[in-house]
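Quick one: the structure is below, questions incoming.
As you look at this complex, bear in mind that one protein chain is not there, while each of the others sits in place.
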Amino acid sequence: MTKITLGKGINAGLRAAMEADPKVVVMGEDIGKLGGVFRVTEGLQKDFGEDRVIDTPLAESGIIGTAVGLALRGYRPVCEIQFDGFVFPAYDQIINQVAKMHFRSHGRIRMPVVIRIPYGGGIGAVEHHSESPETLFAHVPGLKVVSCGDPVDAYWMIQQAIATDDPVVFFEPKRRYHEKAELDESVPPALPLHQAKVVREGTDATLLCYGPMVKTCLQAAEAAVEDGRQLEVVDLRTISPFDLPTIFASVKKTRRAIVVHEAPYTLGPGSEIAARVTEECFYHLEAPVLRVTGFDTPYPPSRMEEDYLPDLDRVLDGVDRVMGY
Amino acid sequence: MTKITLGKGINAGLRAAMEADPKVVVMGEDIGKLGGVFRVTEGLQKDFGEDRVIDTPLAESGIIGTAVGLALRGYRPVCEIQFDGFVFPAYDQIINQVAKMHFRSHGRIRMPVVIRIPYGGGIGAVEHHSESPETLFAHVPGLKVVSCGDPVDAYWMIQQAIATDDPVVFFEPKRRYHEKAELDESVPPALPLHQAKVVREGTDATLLCYGPMVKTCLQAAEAAVEDGRQLEVVDLRTISPFDLPTIFASVKKTRRAIVVHEAPYTLGPGSEIAARVTEECFYHLEAPVLRVTGFDTPYPPSRMEEDYLPDLDRVLDGVDRVMGY
Amino acid sequence: MSESVPGITPEVFAPVEAPVSPPQASEEVEFVQLLTPEGERVEHPDYSFDLDDEAIKGFYRDMTLVRRIDTEATALQRQGELGLWASLLGQEAAQIGSGRALNSKDMVFPTYREHGVAWCQGVDPLRLLGLFRGVDQGAWDPRENNFHLYTIVIGAQTLHATGYAMGQQRDHAIGDAENGEATIAYFGDGASSQGDVNEAFIWASVFNAPVVFFCQNNQWAISEPIDRQTRIPLYQRAAGFGFPGVRVDGNDVLATYAVSQQALSRAREGSGPTLIEAYTYRMGAHTTSDDPTKYRLSEDLEHWKLKDPIERVRAYLTRTAGVDHDFFDQIDAEADGVAATLRAGCLSMPEPELTDFFDTVYVEQTPQLVEQKEQFAAYAASFEGEVR
Partner (left out) sequence: MSESVPGITPEVFAPVEAPVSPPQASEEVEFVQLLTPEGERVEHPDYSFDLDDEAIKGFYRDMTLVRRIDTEATALQRQGELGLWASLLGQEAAQIGSGRALNSKDMVFPTYREHGVAWCQGVDPLRLLGLFRGVDQGAWDPRENNFHLYTIVIGAQTLHATGYAMGQQRDHAIGDAENGEATIAYFGDGASSQGDVNEAFIWASVFNAPVVFFCQNNQWAISEPIDRQTRIPLYQRAAGFGFPGVRVDGNDVLATYAVSQQALSRAREGSGPTLIEAYTYRMGAHTTSDDPTKYRLSEDLEHWKLKDPIERVRAYLTRTAGVDHDFFDQIDAEADGVAATLRAGCLSMPEPELTDFFDTVYVEQTPQLVEQKEQFAAYAASFEGEVR
């Protein structure tokens, strides 16, 4: 058992993956000596060399485009995008190449590329450093999209993402990098990569969340007890594909659901979940699926992010609304 | 009254906008002498000169990035992206610059940029030439997204898009470029840009569609009469923002709705519409909002596109399902 | 370059210091040439052609066959058997010269027009048609032929090539000119404007990757002439990134072979990237959907016809190498055979089924796609027997 943070969990997971498979290479801006701006790759270049931990020129399309070539050569590149807002210069390579190569080749080519993106707000940063663009990947066939909500998942999920032969966009909740937990590396991961987990059981309504919002929702569920409400909290973990059976089972039980994410409301992941849950649980629902999310504005200057981001109170307000039907 | 095609409608609309305002410039690949690969800009360079109808180097990020600069200088650039699948090299400039400039400047700067994208399938083309990426723009705060479904709308909507001071992504249903209609330029446009229109009245269920699917849904509604069903067809016209009042009014009347689009299912525009309609019309709905859409695969080789794309039969199949609740 | 922004009064454009006018087809262009349009061998101080006449006969055969394949594919498109075709007409020497300079371990990243290079790599021409017929998106195995799938998004493959070359470095697969491996990336003059291509130059240079950038400057990017992309010769771009660039007569198969050979050797040895600009001309339309009469003069075409890549080799073989009619007749007969096989193969290509395409989105299939596939299959089955 070791005490790790979420950031260190990913670091340890990367290290384990690199030790297990010499074809795993890590690439990105400032990931070498500096260990990345969040220190997630700290120590890796020292131990695995500049050949496997590659400080790249400053160009995201180049990072992903060369990763495609390395993957075609049999490597398993793990690319770091420094912040959420800087993935877009690479978007064409991700959407048109990484996502489609397996399909284009009718299954002959595999693209085991992991794209790590520290995402979300709450760290007081300037523009482009606090965004939640997961819809822009989850809508795209050919990509898988996941996000870890706690340090133990961070450790295992990054390894599972690297091990899969499909491309995975791996969203890291940057403001949770310092969350701590106990990790026992000898216990195999409890769940496969694309399965959601019920992190708190409840009966009155289900909070569906992932990444940075898992902690927020757990706190909200704790607080709701005072109001006599037992909320179930589901950490989705996988955004593409969604683990629908787990979601449906919980909602059929509680008959009410709220999706919570930092991403903007319109066409955020919550829209798909709401639509699916409604279709599948139409006769079970006591209320429409509600959403507590970021607003449909660009991410605001950081002095306002507390108001922009869903927090305990906004979640509880959503619970009030959903219970009001 | 003149008979025009949808493609000629846009051409005429561009011409009218350029005549009305010398600050309107048109830019893109092959739009000059060739008149664009779909001839939508035919004749414009001859009449307005190479200064206002600019054949650009072959680089989409450059097209949008320089359009931003031209807009900052007081111009109103209309950019042509040759095909849907080629917009992604420009995605960063669209998402991070075009969409956010007004917000970033707290309203001081305006970005009257129109991005024209011929989109959708059905023309037997090779990869990247048949996609429907509207979600990837409609999810982004700061952009407006529209699509025209008939020649008369094509003529007016392009002018309205150019006239607005917000950036507009203008999706042109390429397989409908040759659809014909009568246009009377002297009659002002019936609707503002961001309003949906009921193109066929009905009572049993509402088909919500836009762009290339308007014609398909109208045909389906016609065919449904044989089954004794009166379908209402709403041409959304605007995808961001949605015209929710028109949508809600129709669904509250018919109590059943199907969203039809070519874009993939998961997180397609239909997901948001389904979620909103459910929330607003919860007690009116006889059935969940269903979706008839492209599948969650990359666009397939064209010999299969007839099966991939929603057609009359798939829409009617959806109608059967929604009536079955 | 006042012509580039007409409508702006010319006097505000003083002449710039850097050279501006792209070379005109009618002017003499500086490039490496080893065989003149008239079929005469010439020498070049830095590049020599060291193969014998048998090899040249081989090149003749290659060029003739790929041109025949190309013609047949165009015909198939006209007859509705293909949705589209991108012709290589006029670019045979650029493709065969560079393609034949490849070793068996070198890797190729093509655009959508490299039918000649595909031929050199042993890709069955029939396999090229699927993409254009709309039944697949490239039905060859890139690993079998060391020939990657066609890439339609302009320039994207140059980064793939560079990454692949970085993989060759990491595999210690470079070392000497014979046994080392190299990667070659093809792209067009238009592509040179894409950010990706320039990033590939940077990557290749910074990591000294074993990659050859082979630009076929066929003077046109659909309707846009080369001066929309650059105001100086394209090969000079490389110098700005710190690696060598060279312009070769792209219609001279001996020269494209020699220049490619040298660049590939440099790469295999570990001396890093080279940019080759093969100066050529797109004799046909951009694709079968295009109408070049809208934007270019027929005189240009006539001018370039005199520089035909195949004719000059035939002239050389006839006049200098003493090759007789039999040889040419035999190749023509072979070409007819190849074309007939191609046509027959095209006509008998199996029709694809959408249901087969749900399983190759992911390696590890998702429950959602299984469901969509099943629903679609059930739906399609409900029409069985009916004509939809």
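As written, the chain order gives the labels A, B and C, with residue 1 at the start of each chain.
Going forward, a contact is a pair of C-beta atoms (placed from the backbone, for glycine too) under 8 Å apart; a residue touches a chain by one contact, two chains touch by 3 or more.
All values reported here derive from a predicted model rather than from experimental measurement.
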Which displayed chains make contact with the chain that has been left out? A, B, C
Among C:D196, C:E277 or C:D290, residue touching the chain not depicted: C:D196
One chain is left out of this view; which of B:G107, B:P188 or B:G228 touches it in the full complex? B:G107
Would you indicate which residue among A:Y75, A:F103 or A:Y265 is in contact with the undisplayed chain? A:Y265
So that we can see where the missing chain sits, which residues of subunit B does it touch? 25, 51-52, 56-57, 59, 61-62, 64-75, 89, 92-93, 96-97, 101-110, 141-142, 144, 164-166, 194, 241-242, 244-245
Touch list for subunit A against the chain that is not drawn: 29-30, 32-35, 37, 49-52, 55-59, 61-62, 85-86, 88-89, 124-128, 265-266, 295-298, 300-305, 307-308, 313-314, 317
Interface with the undisplayed chain - residues on subunit C: 1-2, 4-5, 7-9, 11-20, 166, 169-170, 172, 174-175, 180, 193-196, 198-199, 202, 205-208, 227-232, 236-244, 269-272
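The working rule: only the chains that are shown with their structure count from here on.
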Would you identify the chain whose C-alpha centroid lies closest to the centroid of all protein C-alpha atoms displayed? B
If we define chain centres by averaging CA atoms, which chain lands farthest from subunit A? Would you check? C
I'd like to verify one number: the distance from the centre of subunit A to the centre of subunit C, where each centre is the average of its C-alpha atoms, in whole angstrom. 41
Centroid from C-alpha atoms only, then distance subunit A to subunit B, rounded to Å. What do you get? 31
Quick check: what residues of subunit B touch more than one other chain, meaning two or more? 61, 85, 88-89, 127-128, 266, 295-298
Going through subunit C residue by residue, note those that touch at least 2 other chains and give them in order. 136-137, 153, 195-196, 357, 361, 368-369
